[in-house]
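Shown next, in structure tokens, is the structure this report addresses.
With one protein chain held back, the other chains of the complex are shown just where they sit.
Labels A and B are assigned to the chains in the order they are written; within every chain, residues are numbered from 1.
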Amino acid sequence: MIRSRLGRVALQLALPIALVALWWWTSSGSTQVFFPPLSRIVDSLQEDWLFEQVGSDLVPSLTRFTVGYALAVGTGVALGVLIGLAPRVRRASLPVIEFLRSIPPPLMLPFVLVVIGIGDDSKIALIVLGAVWPVLLNTIDGVRGVDPLMLDMARSFGLGRGRRIGRVVLPAASPKIVAGMRTALSIGLILMIISEMQASTNGLGFRVLSAQRSFDSAGTYAGVIVIGVVGLVVNFGFLVAEARIMRWHRGAQRVVEA
Amino acid sequence: MPFQFRRQAEAIVLPVLGVAVVLAAFELAPRVGILPRATFPPLSESARALGDLVRTGDLWQPLLETLDSWVRAMVIATLIGVPLGLAIGASRWGRLLTGLTIDFLRPIPSVALIPILVLVYGTSPTLKVTLAVFGATFPLVFQASYGITDVDPVAKDTARAFGMGPFTRLWRIVLPSCAPYLATGLRISASIALILVVTGEYVVGLPGLGREVLIAQSSAAYDRMYALIMAAGLLGVAVNLAFAAVERRVLFWHPSQREAA
Partner (left out) sequence: MTVLGIDRVSKTYGAGDDAVTAIDEISFTAEPGELLCIVGPSGCGKTTLLRCISGLMAPTSGAVHLDDRTVTAPPRAMAPVFQDYSRSLLPWMDIHHNVTLPLKAARMPRAEREALASDALASVGLGAHGRKYPWQLSGGMQQRAAIARALAYQPEILLLDEPFASVDAQTRADLEDLLLQVWGRTHLTVLLVTHDIDEAVYLADRILVLSAAPTRVRKTITVDLPRPRDQIATKELPEFAHLRASVFALIKAESGSAPPTDAATPDG
């Protein structure tokens, strides 16, 4: 059965479907606050999230996340290239970077709230302060690992500094940079949610927290499911984009391994 | 000769210089006005507050509470994640059956579960442990399953040819071969678990370093707040270094694959 494509797909779907069915069945008669019937969760999803709260909460959340993530990646790559290309600066700054990235990102929240205040700016700042590190470190790593022969070739053919960085260094470092961006994605999502749970009047995190505070357990679960779906979609989107942009890398790797 | 000397000197001087520059920046920025002094005291004041915490013993209780939850979470995550990962990785059935489910559960940001956990646990510290277990189990499952697929089949066949039973093989061949992957998994999980424990303390107000930060923040004792954040950072560094050291020892003979960041 494993051999057939349909068989494989069926096997993969078996566990999730079974789990959902189990969930439905065990929760259907439940009156416990923390374990509402799945049917009510579905109702809550339909009423609130299709499509009423999309505009009021989903959009602001995703906007903040996108801005923060973009800033984190931009800063991380730019700084990473500068530091990666300057060995002395790199040696000087690595211990500091390693320490700063070890601070649990959610603990940057008090700093950001207290210094910047409540509002979108502090949330975006938090996302940047947490998500920049993997991008920065991976960019530095990737830039360092560029093949010196490629740089020799570039210099021999008269490529100036800018072109060398743009056409040789960055593409060569891109596999590592993309790996860092993937890690940064998860961190960014976590920080977006946390910041909305602590200091916000809208957003996914806020919705889920206020549902919990008003003991709307079905609404709480519904909110968590929406967050889960957002996480899934964002991750999937990233994988798709990565597959396209890094096609050359997979092709080249396959040849090396052959 | 002078060339060598300069190299070695640089290896020490440069990092020290880098740290010194950053420390100086954090000391001067509030004094000069780049950072608001009211909400970001100069580094020396926060450092003093940290010293006070250590001296008066106020640091240790919350630290122990955090560590207690962290240890519990690590033990549970390991006991669940490693066997699960080994089982999944060992068979094609395992991977096919669980792959989709894991791919769905993995991208869920662990912190999103906090409201549900509050409904279930209220203000019990067990909330922290459960949260941390959720986040820390995945890396272990993955690393264990990679590790077991990487075991050299020739080694296994040789062991079987020599009459080793399945449990002996597990103990003597499979687990040692997986060890580097498990070590990497433990390092990653340890970090995640610590972060989630502290986050739970901060967001929900459970006993530990995180709650101390929240208390300091609410009472505007900002030097103390930053001191506690630094303490958490140092704890994170310590955990990371410790597990990285173990990982390196286990890894030294094995050409394994590692995560970049």
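The definition used in the following text is that contacts are C-beta pairs under 8 Å (C-beta built on N, C-alpha and C of every residue); 3 or more make two chains touch, one makes a residue touch a chain.
None of these values were measured; they are calculated from a predicted model.
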### Task
For the chain that's not shown, point to the residue among A:6, A:50 or A:149 touching it.
A:149
### Task
Would you mind spotting which of A:168, A:184, A:218 or A:234 touches the chain that isn't drawn?
A:168
### Message
Among A:6, A:50 or A:255, exactly one should touch the missing chain; which is it?
### Response
A:255
#### Entry: Interface residues of chain A (partner: the chain not displayed)
147, 149-150, 152-153, 155-160, 163, 167-168, 171, 174, 248-249, 251-252, 254-255
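One rule holds in what follows: only the chains that are shown with their structure count from here on.
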## Note on the structure
Taking each chain's mean CA coordinate, chain A and chain B are separated, in whole Å, by 18
### Summary
Within the complex, chain A is touched by chain B residues 10-11, 14-15, 17-19, 21-22, 35-36, 39-40, 92-93, 96-101, 104, 107-116, 118-120, 194-195, 198-199, 202-203, 210, 213-214, 217, 222, 225-226, 229-230, 232-233, 236-237, 240, 259-261
### Query
Hey, which residues of chain A end up touching chain B in the complex?
2, 8, 11-16, 19, 33-35, 88, 91-96, 98-100, 102-111, 113-115, 133-134, 137-138, 141, 176, 179-180, 183, 186, 189-190, 193-194, 197-198, 205, 208-209, 211-212, 215, 217, 220-221, 223-224, 227-228, 231-232, 234-235
